[in-house]
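Scroll down for the structure; my scribbles are underneath it.
Every protein chain of the complex appears in place save one, which is left out.
Our next item is subunit A:
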Amino acid sequence: MALAALGVSARALRSRSWLLGTWQTQIRDTHQRASLLSFWELIPMRAEPLRKKKKVDPKKDQAVKDRLKKRIRRLEKASQELIPIEDFITPVRLLDKARQRPPVELPFEESERRALLLKKWSLYKHQEHEKERDAIRTMLKSQQEALQELQLMSPELHAEATKRDLSLFPFEREGPDYTPPVSNYQPPEGRYHDITKVYTQVEFKR
């Protein structure tokens, strides 16, 4: 009974104080309100209830990170994909049997002629190689002698002559063609579409 009375009185007090509280807030910011009696404007009716901070978030983030790391580790362990060498891969259309030539049977004279020609050729190439070798030897000898003379003449000039020439390499030159360049050549019109396949090798580094 007493408890109940206490409870009632406490509730009454609370409600009164609550009403008083809101009334006090009403009075406090009357200068801000549009009209004096606007009560419903005070209470924010459209707001959502405040969201609580999720305690599970850091755990989820950690789990995601772990999954990614596992995936990266697996990729690293797997051997790297090598860039295919297109010259070594025979295109399928060339494995057709219809493409093969019938085998040629050479007559005796032809095979003899070929054997003889190959022998003459090997002799010719041997002689050519010897000539080239001798020429290079004489050139080198001539250079060595010149450097010796220079050394006798003046050691400083010799030292400068034996220094490395850094502007010499990279040395690029276009080789001789079959016909000389035509001075007023007009190349045909058109666009150049480069369709070479470019492969990139991705390195997974830790």
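Rule of thumb we're sticking to: contacts are C-beta pairs under 8 Å (C-beta built on N, C-alpha and C of every residue); 3 or more make two chains touch, one makes a residue touch a chain; residues count from 1.
Simple rule for what comes next: contacts and distances are computed from a predicted model.
One chain isn't displayed here; going by UniProt, is it "Coatomer subunit zeta", "Kynurenine--oxoglutarate transaminase 1", "Large ribosomal subunit protein mL46" or "Proteasome subunit beta"?
"Large ribosomal subunit protein mL46"
Using the touch definition from the top, which of A:D57, A:D177 or A:E203 touches the missing chain?
With A:D57, A:D177 or A:E203 as choices, the missing chain is touched by A:D177.
Which of these, A:R51, A:R101 or A:H193, touches the one chain of the complex that we don't see?
A:R101
If the hidden chain were put back, which residues of subunit A would touch it?
Contact residues on subunit A toward the absent chain are 94, 98-101, 104, 114, 117, 120-121, 124, 135-136, 138-139, 141-143, 145-147, 149-150, 153-154, 157, 160-165, 168, 171, 173, 176-182.
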